[in-house]
Structures are given as structure tokens and as C-alpha cells.
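Left out: one protein chain. Kept in place: all the others.
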Amino acid sequence: MKIRILVTGGTFDKQYDELSGRLFFRDTHVPQMLQRGRCRLALAVETVMMVDSLELDDAGRAAIVARCLASAETSIVVTHGTDTMVETARALAAAALRDRTIVLTGAMIPYAFGSSDGLFNLGSALSFAQVLPPGVYIAMNGQYFPWDRVRKNRDTGTFECTA
Amino acid sequence: MKIRILVTGGTFDKQYDELSGRLFFRDTHVPQMLQRGRCRLALAVETVMMVDSLELDDAGRAAIVARCLASAETSIVVTHGTDTMVETARALAAAALRDRTIVLTGAMIPYAFGSSDGLFNLGSALSFAQVLPPGVYIAMNGQYFPWDRVRKNRDTGTFECTA
Amino acid sequence: MKIRILVTGGTFDKQYDELSGRLFFRDTHVPQMLQRGRCRLALAVETVMMVDSLELDDAGRAAIVARCLASAETSIVVTHGTDTMVETARALAAAALRDRTIVLTGAMIPYAFGSSDGLFNLGSALSFAQVLPPGVYIAMNGQYFPWDRVRKNRDTGTFECTA
Partner (left out) sequence: MKIRILVTGGTFDKQYDELSGRLFFRDTHVPQMLQRGRCRLALAVETVMMVDSLELDDAGRAAIVARCLASAETSIVVTHGTDTMVETARALAAAALRDRTIVLTGAMIPYAFGSSDGLFNLGSALSFAQVLPPGVYIAMNGQYFPWDRVRKNRDTGTFECTA
């Protein structure tokens, strides 16, 4: 089974610009994360965009949906900012992606900062993508949530079941 | 669903003794790894032993089997050294653990060393433990393997399907 | 010889707030940096303020000068943001701090981010503070600069001799 990873940015991939003191995006860290995880899955890694998910609009979501539709692989992991991950999951569920297992994941701390949850989440999302039935899911905090039964608790920074 | 994590040591939990310059075991790093992963699963973490899996004998394996049998939780993750992980998986499969999903995982680099694959593997193992049907599995390299179709390739340090 | 460390904030001590996605200050990391460095110097660590040095005004500089004047120790290290480190060095030189060796240092990357230059700079500043004659200096990039012969090159993020 081959899995496609669609990179869209988010905290996961933020970096610190030491000249300006600001956070920014450059290249995704997903390949080096896969290397650290000694991952041996057959993977296609594709960067769709590199944005803070608070800046993601309908056109951006349509682009992510389009890449999922175009994917030859039926197992897909989408790396995404946590702030609007639920909205993108909803947009994906609204599209006709019948036979695809799509798992969105992200991080609360940038991978580049050393103390990130990103590696844990990526291992988790790739695993769920291999075994969950077709559908759209969020994998965060070691758990998976169907797209229509999850919200981000902004006070704790964790995802919760709404059902 | 509650998951039990049985800690048995392995590279995962090795530390560096700066006075002797040797690797050794003290406490498991699993709780701080779960914290880094912002894991919100209901978990029981139990240290069975802290050994290099090359030193694990039949009595040690029997102890791990006994702890799995005694577990009230039917989803179990066992952290284990990679060198004899397949042997312990076989011992677990030989026991009558019918309704349990048992996932063994480990690491090639100690978590304490910073560049470890352990966090990725733990996220992966906890995810597989939630969704795979009852049985005994190894989760390494982003993949899962049924206990009777896997071997460790000692030249590459990765796990491979034997079927 | 006892050395006083005056903490004023700067990139050195910035942290990432995972809920807001912003950088902020809480406690200084200097004690844990000293512990990592196995530092055995007799030290007094005092937090004067925790600010981005771009926000440091004349009143703030006066406070730093006052703490240097009040210091019983004649060897002083000041941790400081790099953007206005030269200005604070000038303010310190303008005060009558005759018998004191004052060394300002900072970092381009927050210590908390793992890939910081801060530990190198702190080791350097503490060493220069022990052996340089009285005066005001900046220790960055492995080098030391008298306060009146240094500028920060904002394009490279490094300090340069102006003489």
C-alpha cells in the first residue's frame, strides 16, 4: 500500500527566522521526520501549500480537496495547522472522496523546535491511514476522530470528541 | 477504550551514564514521551522490567506474557528492545491471548539522545493498538507486521515482511 | 571570584506559546543552561527584566546600569537581546563602573528551541568575564568586543569590529 502525504503547512512546519525574530515557512520538515522515524512505508510527499491554517480560505481548501481527488493513492495523510483543521476535514468530507481514507494531523509545537509533538502525530496519522476504513479523520493526541465528531479545545490546545 | 503500555526496556529507554561513559537503564521515558505527544488516551503504564532484549530469557518472556494475560485492557502496547522483539511476539502468540490486540514497538536510538525514532514509533504503536483486530503485531518503521511474518534485518536495522 | 549574571530577556529566553502560536517570555533559562554546562562557578543570577531588547528604553537601560552599580561582584555578565545590545553597552560605559568587568551576551535562537547558540555564548561570556580587565564588552560569535568598537550587522546577524 502506498500512502500520499499532502503538506499544507501549519505549526508543524514553522521555523524561526533568526534575523527577524519571526516565525515563517520555508520547506517542509516531513522528509526529515520520516527519516528520523526510520519510516519504510511507500510514500509520495507533496507540498500543496505552506500556510498558517488561520489564513486558509475556501480557495485554499478547494486546492487541498483537489489534490486528494487527484491522488492515485487511496490512503492520504494531510499535515495541517490545528486552528482550522476541523474546517478542512469538513470540506474534504463534503467532496466525493468515497474510497479514500484521509487522516489530517498537525502539531502544537514546530518540529524544528526540538520539543515538538509532531513526530508522535505523524507516526500516529500514518498508522491510522493504513487501517481505518474510508472516511475523513483527524489524528491528534494519540487519538483519531471522525471529521463530524471533533472540535479543537482552544483553552487546552487538544482535540475532543463532540459526540 | 483504555490501553495498557507494558515497558520492558530496550534501546527506547537507555540512558547515558556520564560518570562511567556507559549506557544503562533507570526509569522509563514513556510518560514524558506521552506528554511530548500531548497524548490524551486513557492509559495504564506499567514497567515489567528494564532490560536489553538480548538479555531477555524464557523466564523474562513468561513474565511479559503473564502481564498481558493479567491486563484488564484488551489493547496492549509493549515497548521492547528490537533485537529479540520477534521472539517475544512469538511467545505472546503462543499464549492464549485470544481477544487482545498486542503491539510491540521499540527504537533504534534512545529517546534520551534527542534524535530518536521512539516518539514516532510510540505514536504509531498506540494507533495500531486501537484499530487492528486481536492478534500480536510488531509496529516499526511506520508499518505493522503480524508476528509470524516479520524479521529484523540486522544489516539495515529495519523490520521486514517475510511473507 | 564570584560572578553576577543579570538577566534582561532577549531571544536567549524567548519561549513558544503553543496556544497562541506566539513567542513570549516567562522564566529565564539561565539556571538550566548553567546546569547543562555543569557550571561550577560561584554565581548570583538575578532577573532584572524580561523584555525584547527592541522595547528597551532609557528607563530600562537605567535599571540595568543601577543593578550593575549595586552588584557586590565586580565580574558581571548581562544576558540581553542582540538588537540593542550595543546601546546598552554604551549606557553601561557612560556610567561610573570603574572596577567592573561587564560582558553582555545574547543569542540568535531561543535556548528553548534546541538549536540555539545561547549555550556557546554563555560559556564564552562567563569565561571572558573572569579574565578581561575592567571595562564593558560584548561577547558574541566566540569573540569579545570593547563596547565602543562593535556593531551588529543586521544582514548576517553577527557582531563586527568597527575599528
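Letters are used for the chains, namely A, B and C, taken in the order the chains are written, and counting of residues starts over at 1 for each.
By our rule, a contact is a pair of C-beta atoms (placed from the backbone, for glycine too) under 8 Å apart; a residue touches a chain by one contact, two chains touch by 3 or more.
What you are looking at is a predicted structure, and each value in this text was computed from that prediction instead of being measured.
Peer 1: Of the chains you can see, which ones touch the chain that is left out?
Peer 2: Checking the complete complex, the chain left out touches B, C.
Peer 1: May I ask which residue of C:Phe12, C:Phe128 or C:Trp147 touches the chain that does not appear here?
Peer 2: Of these options, the touching residue for the absent chain is C:Phe128.
Peer 1: Check the options C:Val51, C:Ala95 or C:Leu119 and report the residue that touches the missing chain.
Peer 2: Final answer for the missing-chain contact: C:Leu119.
Peer 1: I need the residue numbers on chain B that touch the omitted chain, in ascending order.
Peer 2: 11, 14, 16, 18-19, 21, 23, 52, 108-110, 112-115, 154-155, 157
Peer 1: What residues on chain C make contact with the chain left out of this view?
Peer 2: 33-34, 36-41, 108, 114-117, 119-128, 130-132, 139-144, 157-159
Simple rule for what comes next: only the chains that are shown with their structure count from here on.
Peer 1: Which label fits the chain touch graph of this model best, line, ring, star, complete or other?
Peer 2: Line.
Peer 1: State, to the nearest whole Å, the distance from the C-alpha centre of chain B to the C-alpha centre of chain C.
Peer 2: From the centre of chain B to the centre of chain C is 45 Å.
Peer 1: What's the distance between the Cα centroids of chain A and chain B, rounded to whole Å?
Peer 2: Whole-Å distance between the two chain centres: 26.
Peer 1: I'd like the Å distance between the centres of chain A and chain C, where a centre is the mean of that chain's Cα atoms.
Peer 2: Averaging C-alpha atoms per chain gives centres 39 Å apart.
Peer 1: Going by the contact rule already set, what residues in chain A reach two or more other chains?
Peer 2: 108, 114-115, 157
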